[in-house]
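Worksheet: the structure to be examined is printed underneath.
Complex shown without one protein chain; remaining protein chains in place.
Chain IDs A, B and C follow the sequence of writing; residue 1 opens each chain.
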Amino acid sequence: MTGNSFGKLLKITTWGESHGKGVGVVIDGALPNISLSEEDIQKELDRRKPGQSNIVTPRKEDDKAQILSGVFEGKTTGTPISIVIFNKDADSSKYEDIKHLFRPGHADFTYQKKYGFRDYRGSGRSSGRETAGRVAAGVIARKILEKEEIKIIGFTKQVADIKSENFDEKEIENNPVRCADKDKAVEMEKIIIKSKEEGDSVGGIVEVIIKNVPAGIGEPVFDKLDADLAKAMMSIGAVKGVDIGAGFDVVEMKGSESNDEITKEGFVSNNSGGIIGGISTGQDIVIRIAVKPPSSIKKEQKTVDTDNNDTTIQVEGRHDPCICPRVVPIAEAMAALVIADHILLQKRFS
Amino acid sequence: MTGNSFGKLLKITTWGESHGKGVGVVIDGALPNISLSEEDIQKELDRRKPGQSNIVTPRKEDDKAQILSGVFEGKTTGTPISIVIFNKDADSSKYEDIKHLFRPGHADFTYQKKYGFRDYRGSGRSSGRETAGRVAAGVIARKILEKEEIKIIGFTKQVADIKSENFDEKEIENNPVRCADKDKAVEMEKIIIKSKEEGDSVGGIVEVIIKNVPAGIGEPVFDKLDADLAKAMMSIGAVKGVDIGAGFDVVEMKGSESNDEITKEGFVSNNSGGIIGGISTGQDIVIRIAVKPPSSIKKEQKTVDTDNNDTTIQVEGRHDPCICPRVVPIAEAMAALVIADHILLQKRFS
Amino acid sequence: MTGNSFGKLLKITTWGESHGKGVGVVIDGALPNISLSEEDIQKELDRRKPGQSNIVTPRKEDDKAQILSGVFEGKTTGTPISIVIFNKDADSSKYEDIKHLFRPGHADFTYQKKYGFRDYRGSGRSSGRETAGRVAAGVIARKILEKEEIKIIGFTKQVADIKSENFDEKEIENNPVRCADKDKAVEMEKIIIKSKEEGDSVGGIVEVIIKNVPAGIGEPVFDKLDADLAKAMMSIGAVKGVDIGAGFDVVEMKGSESNDEITKEGFVSNNSGGIIGGISTGQDIVIRIAVKPPSSIKKEQKTVDTDNNDTTIQVEGRHDPCICPRVVPIAEAMAALVIADHILLQKRFS
Partner (left out) sequence: MTGNSFGKLLKITTWGESHGKGVGVVIDGALPNISLSEEDIQKELDRRKPGQSNIVTPRKEDDKAQILSGVFEGKTTGTPISIVIFNKDADSSKYEDIKHLFRPGHADFTYQKKYGFRDYRGSGRSSGRETAGRVAAGVIARKILEKEEIKIIGFTKQVADIKSENFDEKEIENNPVRCADKDKAVEMEKIIIKSKEEGDSVGGIVEVIIKNVPAGIGEPVFDKLDADLAKAMMSIGAVKGVDIGAGFDVVEMKGSESNDEITKEGFVSNNSGGIIGGISTGQDIVIRIAVKPPSSIKKEQKTVDTDNNDTTIQVEGRHDPCICPRVVPIAEAMAALVIADHILLQKRFS
């Protein structure tokens, strides 16, 4: 109700700030008797963490997940799973200099307006570090989905104006961009490095494909599967757009083109992106999200201080020139949480 | 939880099928002591109803709203407002012929899969007629917003490949497309009529602008204002994409371009679309939605029957060749519900 | 969130005032493909309605339930079931005289304080008539429970100081008090009539027994089965106390007495009332509720008017001298809703 929980039968609550004691998540509604270890969680966290490659922030954060509850003898008990990732003693001193400034594109200004008060170190609660809790929770969701043989594949589809043209799933984790097109990945990497050298940043598109969701999942009319996915994706900090299936391309299609015809072998096309009327069709669910260029850049920008005096700012420090590679596991986690939740909801009819 | 309610402190629950007794909505959480009449509601419903012009379905539906509770002596009491719109005795006989067929692009197939059973008349619960309840509820939300001088403007921004170039608010209700660009409206109308003559349909983009939302509204980290808006919009049947502010354009922007610089006069640009970190900035909130071409078309399409035999279908009857003009009031209503809800949520800090 | 909904996977929303257009309920989350007719609902409503006997209010209200949605060809579709009970044109003129007075024991004062405004006719939203929606919804819950062979039995256990001593289920509907003890029912009836003749009213205890709930139902630690039942019962207007199993008798028991020992034939006793740690044990679930004497009495009582001047009031009209017989079906309905909801919740583990 007040914003830090997500989900219905599989509900997560995240907490924590980037420069506080740590970040974490409580997962309520995990099925009992599922194997779960800290290593399972760590593996996914490592895909999200800083310092993985030359195109993400070189900050070193260990992001060591600890399970504090809900697991006994290596198995979930069905009770809440509390996971904590303690922050290392971060150096917050550099934030002293900019604590009276609102960084453009950051939530500094809006948090100040909402709460009248904010933790200015790092980005406080609005830090991308909050998503570590989501990724950890996503591991439990994935375990539920595995029982149904549902598979989630995320990748970077576009960076700046470089669009991937081929899809080879096994390439995704082979390049730092997490692109499924080996050749385009090289170009993407170059443009990211160039932007970093210019003290700037670039945006991109991340796509998530969800395979093997059975037909019939989703709750009309408000909690449609696509509506819940849209919310899930838009709740990721850098995301400014979400579309599903043919997405914005439907605008220039005719009904006779966008309708997916059906034959006894199944659907002929998948413009619906696997969801019609808010309910899964059994086809692949396909979502794309528009990821904005990171706000923290070295280039000088105009801003004001908390007394509304004009000034300028250059955001120093080691920031991501393109966040897409690190958004991939987050978007996958959010997709996993939504699908697992709806799978559990549908069980009431069993 | 099971899909037919939306909102937190201002919560609506819709019910009804297109060919049942009627459709309706219960609004829980309306402020007390607000003037409300059936005429107030009717005015908005008339913007949604069929038969308004030559470019929407010529079906005549009266859509007469009746208020059954929650209003006493012309004012809301703070208790649930129940609104019902009885269906006229619709002729369901024509649906007998296609009750064993899954119309491409329709939710026939998915409802059958989810519930194992469906009301095949019209589109049953998945009918666009369900949104009449949303529009009615939106009127109460608007009343709450009016107290805060918040204003919501929806319009058709694009139809097929015709993009509006100018924005003149007062033109919107002057043309059947609900386009804010008088000249482009004429072109849009033509392309819609042409598509209708071809037994086909066209898509488009609807934009909603929300003015005067104070800075500080929205609940991080999951119930972000943009996340809730995305869900609200994606829950409208024909919508396949949602973006906010610069939206999908951020993909090809640099951080130095997409960041909205700040001066003592305020933000220099509005690429954020009025929301940063899930919280309103005080600028206009700007959302766009991709509206697919209506699925019901006269052109012959391949489909299967409920026994999975190959066949074809031509959807007869009077259907909308472009649903954008009628989506405008629905999208406005959903936006009003989200904003009013978050305005009420923020009051807990007062 | 704002009070007029109840339940998780089986959620009801009631609306309506005693002297408005009607009262009703929307049930969201009913299973599809369950037979449901207006007669099914009417049968339960008739147990709640006024005018059934000489010991309840002689008011005649027809309470005719109409199903407006969610049922197709005699079966639930899984979509929301909207049920309305239109009010007959009630004579509200008598309330003109007391519209400036706060009736002792009534919610007049508190509604005025909360909303700053109230529908003074009848009891507005706080009328017992609101519970007609609960009873109607309870019918759908019972249908879900029938599939699991769960049975709910409510009865009046005590009226004033007359306590029932025997339990014969088939007597319950054979006497106007709905007491399971034939002889005590006669005494209860007498004391109720006497109190009515004195212009006064009496209280009592209603008990609800739920049979055949399988072990393992309930959600620790807050949504315990007993916690949800307690809320459900306490939300019925006249209820001032709820206890479960040995209830308040545990206060003077020792642990060695109150613990239910277990043998291979099962539990030796049922002091737990069928619930331990918030989860069902498989034994009968037994709840008792303390029902206050109705507030509307002819005896003169001190009160104030809306300007806080001292005055007195005699509540004229035809009121119930004891509400227990009519509370029985309401308490059963609330119990059915809670149990059905938790049965559905548990299915996620299937």
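Methods note: a contact is a pair of C-beta atoms (placed from the backbone, for glycine too) under 8 Å apart; a residue touches a chain by one contact, two chains touch by 3 or more.
Remember, predicted model here, so these are calculated numbers, not experimental data.
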{"item": "Absent-chain contact - pick from B:L9, B:I98, B:V202 or B:V250", "value": "B:L9"}
{"item": "Residue of C:K49, C:R125 or C:R142 in touch with the missing chain, whole complex considered", "value": "C:R125"}
{"item": "Positions on subunit C contacted by the hidden chain, ascending", "value": "1-6, 8, 14, 102, 104-107, 109-111, 113-116, 125-126, 130, 158, 160-161, 195, 200-205, 214-224, 226-235, 237, 240-264, 268, 272-273, 275-282, 290-297, 299, 301-304, 308-310, 345-346, 349"}
{"item": "Subunit B, residues in touch with the chain not shown (by the definition above)", "value": "1, 9, 29, 31-32, 78-79, 220, 344-345, 347-350"}
{"item": "Residue ranges of subunit A at the interface with the undisplayed chain", "value": "1-5, 7-11, 13-17, 20-24, 26, 28-29, 32-33, 66-70, 72, 75, 77-82, 84, 114-119, 124-125"}
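In the analysis below, only the chains that are shown with their structure count from here on.
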{"item": "Gap in Å, rounded to a whole number, between the CA centres of subunit C and subunit B", "value": "38"}
{"item": "CA centroid of subunit A to CA centroid of subunit C, Å", "value": "46"}
{"item": "For subunit A paired with subunit B, centre-to-centre distance based on mean C-alpha positions, whole Å", "value": "27"}
{"item": "Residue numbers of subunit A (touch at least two other chains)", "value": "1, 220, 345, 349"}
